[in-house]
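One structure follows; several queries about it will come next.
All protein chains but one are shown in place.
The block that comes next holds chain A.
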Amino acid sequence: MLPPITLVFVIISKFSFLHPIQTISGHDVKIGIFSFILLCGVILIVGFLHLEYYTVIPTIACSKIALLGQLLHPRHFINSLVHCFMGVIVAWCCAVTMGLRYETLGYPCTESDGHPQMCLNEYHLILLLAGAFVGFSHSLLGVIYNMNYVSFHTVQQYKYLRFKRCLPLVVKCSATQALYSVRNYIVMYLFLGYIPRAWICKTLNLHLDSSVHPLDSIAGLLDLSLLYHLWSSATFLLLTWNITLLLFRIFVTEVYSFPVQSSFTEDSHQCLPKVLTEKQPMILKFLALQDLALLSQHSPSRRCEVFSLSQPGGHPHNWNAISKECLSLLTDLTQRLVAYHDTVATNGRAKSLSSGKDLMSPRPVFLMKTPASVFARSVAGTPQSPLTSLFTPDLDSPFASPALRRLTAPVDQCSPWYGTVQSPHIMRRAPKLWSTSTGEVEFQKSNISFSTHRSSNIQVLSNEVVKNFLAKRVLIMYLFNKLPEASSQALFADSQAHIWALEGLSYLVQASFSEDQFGVVQTTLPSILSCMLVLQEAVDRHFKLPHASSKPVRSTSSMGDSTYKTLRFALRATLKTAIYRITTTFGDHLNAVQISAEHRKRLQQFLEYKE
């Protein structure tokens, strides 16, 4: 991570001195340098936060209440607080470099009786608070728009070109976002501005200058130069942070070329087949998959290594590992889709809770791989059980903190005081309605907290009562209503991996037609084909559901990346292309492949270009 940070330094130094705010400063070099060092520190912290919080799989809240839960989650809360604090620091730097009336918090003034004392400089205060507000709103928006999600690009470009291309967009985004936050901030200050002012005055023993007009009035805030300075410092703040974010994204998603096989055993853990199978740093797995997709397309020499046999023994270990991992990814997605479809299909009928449990229990294996949110939400989509889906923590994310696990783990089994369930914090403790019946071992392995509970009839009954009670409140219903297509988005949240797996497999199979000397691909071709066809069927079925095929609204002017919203369409297109790639390459030779009659029929459709 050293190069991005150094680059950030360079960029930031350039920006801080070219910025209109900074250039005004014609005084006190010492403070200027100090504030510059502070700024660098802030950038470093922001970069560190990105490093800590970024994810390649977006968390998608399926209802408003889940979103609220996310926002109030301690992890994000700390993030927001840190952002807030750094906003104050940046604002202080801006204030110092702007000089003039913003420079210090207090200034000497004389009271009406001629007694000298220190008075509060409200301009300074308003600027600091603006920094805090903008920082806080930035982090909130970051959660709402999944700003921490890092998406990969379909088109590879050099880092500099990519940066150059994104820069105008970032500037535009920062300026507009600053405009909106300053507007909101001013409204807020107008009504609540006296609170921090009084507090500061009290703690720092400053006095209000009665001769100066207070700023939390309409006349006080309608000061154009003040507004301009607020806006420009907010823009500066957002710009530096967004550029950090942009650089971070660019560097994280840079293509990394893993060696396919290594001649030294100590390097073998860095090889592509090894990295692919590892679960933990998700980003590494993604990078490996991306590399696989690229190598299968562009580099014949590396493909050759994939098809090669191991030296003693003559086993195609590389190909076996790669194809096995890709296939398991795809099967995983298929099972997830089938399970989701089943739950949705049973939703239509009046389904008792026990049937819901039956549905869950035979498939504990998918459960732990499914993003918990989808499943909880979809199963609980029945009107009978709104409470079960109160929160949708994404425990799949590699960065799920222990705190979260503790919270969602079975905390309070004996306190079902449902009637007063109003705040998400309390709701968090409400017992779930079913358990993974496979028991404690399964539970620990999966780390997913479908909490164990006593499925007593009393609870079910009380739950019914609560439901009826809650259904009458419009606000609650608003909060609990499922956001359309969110569950579908959540289901395909990590589909980028599947897309690469499909591309990599299909290109490798295509290349194997002419390049595979030992026929290593032939042995796995039936399983690849049947896996893809089953997935194709599942995806087709999924897209017949309501909301699944509705397009999201395109949002252009935001730093948040919304590619995850369209991943399912990309997956569908890639899947079809992948099957066609294999069928066009092999043509009628596919009739010799051993697959089931149903799949053969399906394949025939592809061979005749009727899909």
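Keep this in mind: a residue touches a chain if its C-beta (ideal position, glycine included) is under 8 Å from a C-beta of that chain, and two chains touch if they have at least 3 such contacts; residues count from 1.
Note that contacts and distances are computed from a predicted model.
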| item | value |
| --- | --- |
| Listed names "Aladin seven-bladed propeller domain-containing protein", "Scarecrow-like protein 32", "Aminotransferase class I/classII large domain-containing protein" or "Transcription factor IIIB 50 kDa subunit", with the criterion being the UniProt name of the chain not displayed | "Aladin seven-bladed propeller domain-containing protein" |
| Residue touching the undisplayed chain, where the options are A:30, A:115, A:279 or A:610 | A:610 |
| Candidate in contact with the missing chain, chosen from A:36, A:53, A:107 or A:580 | A:580 |
| Contact footprint on chain A, counting only the chain that is left out | 153-158, 161, 165, 297-298, 503, 551, 554, 563, 566-567, 569-570, 572-574, 576-577, 580-581, 584, 608-611 |
